[in-house]
Each structure stands twice: as structure tokens, then as C-alpha cells.
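Only one protein chain is missing; all other protein chains are in place.
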Amino acid sequence: MNSLHVSVWRGGAQGAFQAFEVPRRASQTVLDVVSYIQRSLDPTLAYRFACRVGMCGSCAMTVNGTARWTCRTHVDKVAKEDRIEIAPLRNLPVIRDLVTDMREFFDKWARAKGQFRGAATRHDGFARIRPDSTERRRADAGIECIGCAVCYASCEVVQRIPDYLGPAALNRAWTLVNDARDVMRAERLRAVAGDAGCHACHTQMGCTERCPVKLAPTASIAGLKRETARWMMRGER
Amino acid sequence: MSARVETLLWIAQRATAGVLAVCVAVHLVTMTYAIRGGLSAEEILSRTRGSTGWLVFYALFVVAAAVHVPIGLRAALAEWFGWRGRSRDAALAAFALALGGLGMRAVLGVFS
Partner (left out) sequence: MRSHSGYWAFAVHRVSGIGLALFLPVHFWALGHALEGAASLDALLAWTERPLVKFAEWGIVLLLAAHFAGGLRILALEFLPWRDWQKSLAAAAAAVSLAIGLAFALAL
């Protein structure tokens, strides 16, 4: 079988692409390629992965210009004339090679009040939530997010506005806004509105296009725009 | 502070967008029809002068545009030209008044 000509980013924010020749195999994924390079060609290559079966989101990288889960990206699908270019995720500081600093991504999650807060105790009964209610359906549509940052890396607004909370944080906030058990609603709406929040989204839909779990952060953000408007017109209650 | 302002501006922007969607649709159709075979002031003004209905329509059009245009520019100025803060907002408010003023002048000139 032929060889793959692989170009891999080495270094930090400053650096360069390094070329490797990797034997091509059937059903090979991009993660297989990166692992092969680190194990057989250059042990100094830094990269992240964990489950390698498309559940954890750790292996997200930029492959031929597009953010993807490398464990779920078959080489056959992306290699053009046996060439692949692998770089770290965009919009995040690079620690080294293919590893990015995810702190800002999760800090924004916290800033968007992406945490659940309830008021019930063990002495209260179970919360009764109908699974087919509008609110629960909306929450369900967004809760499968595993925080892989592919959407964040695919957003041009994040690129332009460093403070922008980003699609993942806003998507999570939306699921919580629709959680009837949560008590932080007003605080959360205040946190997500503003020129670094949902109103900075320009519906370019890079996030929705790229999400590996097929979520639609664009829809969640649109929901936040409507909900913050309603909240404002009700006098912020 | 920002949360309230941005939310109110978003509401105003989408509301005027709805109004403008109707106004623009009507305007495009009537203009395409009206300019057939060329334009003359006589032709235009004979159709428009004294028409209260169209005066109200275009007055509404002008007001909606005077709100919608500056809000739209606001984000562009911040993101593409790095202009933020009070000076930008003051300039845009002035622009809104200018648009409204010039627009109303035009509406009165053509329709009254």
C-alpha cells in the first residue's frame, strides 16, 4: 500500500509543520496516524487522546483545515492525494504540538453559568418533569455535549472576539435555562446576554456544521436571544 | 449594563427588521414597476404628491431604517474597526437623527 504524506504542527504558537511518511492501512483513522508517528517515528510529539472510540472528545484536532475528532475521522475520507495536514484546534492557546490549553474554554462555560443549581433536598419529593414538554425537548436537544471544543474551534466570532463565550458554553446555558429544576435562571440570562454573549453570534453556523454529536448550538443561541428578550421585557424577572 | 443594552438593541433590531422586510419588499416591487422606461421628476411627483397613504408608508420606512441602520453598524464598527464605547454610540445616535431628519425631509418633499 502507499504511504501517507503527513504534515504535523510542531511547536507552540510559533512553530512549523514537520513532514512524516506513514504507512497507509485499511480503515485507518487520523488518530492511528498520529499515534504511529509518536510511537514509531518521533516520541517527542505531544498529543491527546483517551477513549479512541468517539465518546470523550479528547482527540479533537484540525485536520486539513477542519476541526474534527481524529479517532472518528477515516484517512480515506480526508486525505487528498495521500496528504494530510494535522494541527492543533484553533482559537485556543497551543501548549505544544497538537495539545491546546483548554482552560479558557471551560472558564467560559463557568462564566456562562453553565452549572446546574437546584433548590430541592433529599426531603423533597422527586421533581416531576415531563419528557415530552417543550422545555425538556429543548434541553434534551443540547445535553449530549461532551465539551470537545470542536464548535469553539470552528467559530469565526470566537476568533474575532476573544471574550465571546462561544457556542459550547452558550449551548449548555440554554439546556439549563430549559431545566425546570434549576433556580439560577435570571442570573444565567444576565450572564449570557451582552456583546460577549449570545448577542455576538452572527449565525454563521460553523458550530452546527462541525459538531460531531450533531448538536445545533446555533439553535440554542437563538433560543437564548429570544429568552433574554422575554426576560428583559418582563423587567428582568 | 451590557446585558440590558445588548438585549434591548437586539429587540429593536429584529422588530425594525420585520417592518423593513415588508417595506423593502413593497419598495422593490413598486420601484421595479415605476422605473420602466425611464424616470422624470414630473412623472414621479405627479404620482406621489398628495398621496397620504404612501406618505405614511414611507415615513414608517424612514423611522424603521433610522433605528435599524445604526444598530447594524454598531456591531460592524466594533468587530471590524475596533471602535467601541461611548464615542461610537454617540456617533451612531447622531447618525440615526441625521438619517431620520434627511429621510423625513425627502418624504415630505416627494409626498406632500
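Letters are used for the chains, namely A and B, taken in the order the chains are written, and counting of residues starts over at 1 for each.
The definition used in the following text is that a contact is a pair of C-beta atoms (placed from the backbone, for glycine too) under 8 Å apart; a residue touches a chain by one contact, two chains touch by 3 or more.
Everything numeric here is computed off the predicted structure, so don't read it as measured data.
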- Residue in contact with the excluded chain [from B:Ala12, B:Ala59, B:Leu73 or B:Ala91]: B:Leu73
- Task: Based on the whole complex, identify which of A:Ile37, A:Ala169 or A:Ala216 touches the chain you can't see.
- Result: A:Ala216
- Message: On chain A, where is the contact patch with the chain that was removed from view?
- Response: 65-66, 141, 154, 156, 202-206, 208-209, 216, 218-219, 222, 225-226
- On chain B, what residues meet the omitted chain? 14, 17-18, 20-21, 24-25, 28, 31-33, 35-36, 38-42, 44-45, 62, 65, 69, 72-73, 76, 80, 98-99, 102-103, 105-106, 108-110
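One rule holds for everything that comes next: only the chains that are shown with their structure count from here on.
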- Rounded to the nearest Å, the gap between Cα centres of chain A and chain B is 39
- In the complex with chain A, residue positions of chain B that touch it: 2-4, 6-11, 75, 78-79
- Item | chain B partner contacts - residues on chain A that touch it in the complex | 160-161, 189-191, 193-197, 199-200, 202, 225, 228-229, 231-233, 236
